[in-house]
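Here the complex is missing a single protein chain, while all its other protein chains stay put.
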Amino acid sequence: MRTFEHVNAPDVQTAVALLGEASTEAIAGGTDLLGELKARLRSPQRLVNLKTLAGLQEISYSPKAGLRLGALVTLAEIERHPIIQERFPILAQAAASAATPQLRNMGTIGGNLCQKPRCWYYRNKLFECWLKGGDKCFAEDGENKYHAILGADRCHAVHPSDLAPALIALDATLRVVGPDLDGELSLEELYTKPTESRRQMTILGPGELITDIRVPIPKNGSRGVYLKTMERQSWSFALVSVAAQMNFAGERIADARVVLGGVAAIPWRARDSERILIGQRFSEGLAERAVEAAVAGAQPLRDNEYKVSLAKALVKRVIIDLCSTTD
Amino acid sequence: MPKVIKTKTEFEGHVFEEYVVVEGEGLSAWEPQAPLKFVGQKTPRIDGPERVTGRALYTFDVQLPGMLYGKILRSPHPHAKIKKLDTRRAAKLPGVRAVLSYKNTPKISFRQGQTFVFDEIVRYVGDEVACVIADDEEIAEDALELIEVEYELLPFVLDPEEALQPHAPKVQLSGNLLNGKPDLYERGDLDQGFAQAGVIVEGAFKTQCALHNCMETHGSVALWEGDSLTIWDSTQHIFGVRAAAAQLLGLPLNKVRVIKKYMGGGFGSKNGLGKYTVIAALGAKMTGRPVKIMLDRHEENLAAGNRPATVQHLKIGAKHDGTLTALELRASVGAGAFCTWPPSVGGPARQLYLCPNVKTEQHTVFTNTGPLSAFRAPGYVEGTFALESLMDELARKLDIDPIELRLKNYTEIDQMTGRPYSTKGLREAYERGTKLFGWDLTPRSPSLKGRGGSPPTLGEGLGERFRRGFGMASQIWSGNGSPPAYALVKLNPDGTATVISGTQDIGTGTKTVLAQVAAEELDFPIEKISVEIGDTQLGPYAPLSAGSMTVASVGPAVRVAAHDARQQLLDIAAQVLEVPRESLTICDGLLSSSAIKEPVAVKDVLEKLENFMIIGRGAREPNPEDVTVNTFGVQFAEVAVDTETGEVKVERIVAVHDSGRVINPLTLSSQIEGGIIQGLGYALCEQRVVDKATGVVINGNLENYKLPTALDIPEIVFEMVDQPDPRANNLGVKGVGEPPIIPTAAAIANAVADAIGVRISELPITRDKVLKALKKE
Partner (left out) sequence: MATKAVRAKKLKVAIRGPGKTAIKLTVNGETHELLIEPRRTLLNALRKDLGLTGTKKACDEGTCGTCTVLLEGKPIYACMALAIECDGKSVETIESLSKDGQLHPIQRAFIAEDALQCGFCTPGQIMSVKALLDENPNPTLDDVKRVLSGNLCRCGAYPKLFQAALRAADLVRTGR
């Protein structure tokens, strides 16, 4: 790491003001940022420590308002929280599947949602890739077994978060505070495919901070599951993951949200699959159609065609699991 | 008087002839059933307390007053000539004490003339360009960014097969083929062998480049005191580093001291002198202060060695009853940019089975990638994967049980030399392993065709999408140990003993095993024994800790030295106690004689001699010339394959190995389990990835170079044949460090083939390959 100044943020307004300045970065858990600083991918002149912000460390729950997670809540706290385990199991499952016990004690939910891609070209200083301001995606014709199969354009990296697909499946919203804004948006809206003028995976601008994540209470009878495939049994980012939440009206699927991780630059909502499922009774054929729809338009690269198979296998399994569970 | 003997030694598949000096009394091995007090007992590590408290001082932990840190600038290009190097800005940064490069250091030839410590040609991404010495590592890293280098890019080649093409860029001036010709071995008549065959199977097998990833990276601390150089080095061979450093730096041997007290893993990658050691010594000389250079994890994975990738074309001919008639292997091995020594990929094909007609041909090829180094059973892990995979295919084709096929081609003769094996416990290993695993009860079908749809045997919790499979593979490896290896045993006036040898404990438990041997021979309580190793200034020579040879090389020398000390003690005690020497015995550190009433403590005798110290000397005896000493074993694997996601879950490994007499069943079991777990990683997830367009290693870290975690570990069950090998050496021991990694990947691959009915002939067996294979099916 190059040298930097360090400031403990006393409150959100001050943090926003500090972060609006040039060459300044926020640090919370630090598990993503320090990796970038150590690799000297970036060298901000100042770090603003968000961990000192009061009021963003809490998990609260009420039957009316649902679940509220302060942005500084750690993954370990989410994983172990009894109400989350009971009412929002896919969130607890996703948290438990991420990283390691130590990293989950350090990493925050806010940081997890905003983390940078793990693409091995992006993370290597020797490659001036498009996402870092260069003009080429090295993965496109290079080593791309971990890369995107859906929706990729100039950059083929995938969003690495485990929590994001689960929270999108749960229809979570965020409160974002910035120099000129203080508002709510859905988590799904946070993510964006990087574009020529905005080479990042979220819409957050300088000085904009997530302060809270809110999760509505799933309808009665709603069920969810989070599945993740890795190259080893733990401590890996997802090759492909699927978070799904469904509720039922009698034998019919009343609502379904299916979100894939590890397949695209953003958590990939399989809207066509959802449309196919909603209002229908489960059948093998229905599941097949939903599975095919989930990967429709997939454009695998040289080394990642297996991700299409994985995505199909996982989507099929979540549909069967959720439709065959009886309360 | 020392005797000089000419002897042959075998090391990792290569045979050398050398002179050795033997001193001390020749001792024969203990009888197999001899009642032994310490040898054969589960003995916790005598240095366990240091290791569990954090007090053990590794090279990484050495901090000297005034110590500076070095960081190396490495080439970003796979092949280039340095046109311009400007270190002035870096040198001016506050806290920077020196910047070393080819401009201000002597031109020191390295790796037998293939490069220089600072070369003006860089031959792989990661090759050393310059080194900053600074007050702290961060400052040195800041300075690295200020060094300006202009490179003239040269054409490069990454793939070994491409490197053999006539117009391929030359990595080394002498050409890309190591030694200018392939390693060739032939016996019998191959054509005739294939002509006699009723069945021929063949296949191309690929193994990946694997990285050691020792937890402690490579590195050194160098300190000059006058014209004497002390090096703390994370090395498997202190005497080798001393000799090489002295030679390169132009120093006499008595001015170089190499120390390695504790080491965080080596696995073969720390067998030799590293450039970082020479650079640290040069930097320390230049600055007048001690200098520490420890590689970081990324450098470790670029420049500190690897198990090279291989491509193996293997062909086996057999009669219908399974008798092998011909075996042919053509292998290419990617050496990386430098290589002085080829791993023996053809070893298993030449040795494991009885076969009169064999040809192996190995091309070891320079490429513009990081240089290879030994990695736990180099060559044999790779070669066994191919051989045992194809033997499995042969069994299937002939509809013979895989174990039966191997027994059909069992040999008691080392076919390379025509000599019999001293002992060979492989038949017993097959028998015991078969029972332990329940091999005969597993629902394997010799013909896998049509098994895909038949109901697989499913354990609890497994659904329809899983298929279970069973496989096995055998192991052969030298592990014989050899001279030269020397030891001293000092008896201190208080009745304690110190074992001294210039060997090193790389994590295997060497100290504990040597203490057991000394305690046994002296008949002292083991608590009275301490072991001093890892310092060239203290101990007599011992070989590198590699080739599964430490216990079988140094252990016998310690026994001879302890025996010598014991004889001297008896001589002295007889005179002090005024009893006939023949009447004296030692038991639990007490001297007894029919001529005295009460036993006398050794201490009570030695204390009468002021500070006289008994020093016993011992040397490793030569190996027998009429037999071959090898290690053998077999492993069985049970896997469950998820046919939807391609996941291979290894559920159980059963191993039975023959490594002669077991000295310490506790530390031995760690070697077996650890070897299997490394083999598991090699089989399923480990693989260096190099970007083909740029030659950059893009997963040189522990995030994307996947090692097994706690949750990846299968049930491991093992037994040792535990038959002392009386011809091997005076302990009856053979090595055990490498054997357990050798057959694991092959056994897993065979189990996967059994499960899914398709052979995956390329490691590692990852989901993409399994899913692809299933599609083919």
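In order of appearance the chains are A and B, and numbering begins at 1 in each one.
We take it that a contact is a pair of C-beta atoms (placed from the backbone, for glycine too) under 8 Å apart; a residue touches a chain by one contact, two chains touch by 3 or more.
These numbers were taken from a predicted model, which means no experiment stands behind them.
Novice: For the chain that's not shown, point to the residue among A:235, A:282 or A:306 touching it.
Specialist: Considering the complete complex, A:235 is the one touching the chain left out.
Novice: Among B:5, B:36 or B:56, which residue is in touch with the absent chain?
Specialist: In the full complex, the listed residue that touches the missing chain is B:56.
Novice: Can you tell me which of B:23, B:162, B:189 or B:296 touches the chain that was removed from the display?
Specialist: B:296
Novice: From the list A:57, A:85, A:105 or A:200, pick the residue that touches the absent chain.
Specialist: Hidden-chain contact among the options goes to A:105.
Novice: Touching the left-out chain: which of A:35, A:89 or A:178?
Specialist: Spelled out, the listed residue whose C-beta touches the missing chain is A:35.
Novice: For subunit A, which residues lie in contact with the unshown chain of the complex?
Specialist: 1-10, 14, 17-18, 21-22, 27, 30-31, 34-35, 37-39, 45-47, 49, 51, 76, 99-103, 105-106, 233-235
Novice: If the hidden chain were put back, which residues of subunit B would touch it?
Specialist: Answer for subunit B: residues 44-45, 48-49, 51-58, 60-61, 63, 136, 138, 212-217, 262-265, 267, 296-297, 506-509, 666-667, 669-671, 673-678, 701-703, 707-711, 713, 716 touch the chain left out.
Just so we're on the same page, only the chains that are shown with their structure count from here on.
Novice: Using mean CA coordinates as chain centres, what's the subunit A-subunit B distance in Å?
Specialist: Roughly 42 Å, centre to centre.
Novice: So in the complex, which bits of subunit B are touching subunit A?
Specialist: By the definition above, subunit B touches subunit A via 76, 125, 138, 141-142, 145, 644-647, 684-685, 689, 691-694, 696, 698-699, 703-704, 706-712, 766-768, 771-772.
Novice: Flag every residue of subunit A that touches subunit B in the complex, lowest number first.
Specialist: Within the complex, subunit A touches subunit B at residues 1-3, 40, 118, 120-121, 124, 126-127, 138, 141-143, 145-146, 229, 231-236, 239, 303-306, 309-310, 313-314, 316-317.
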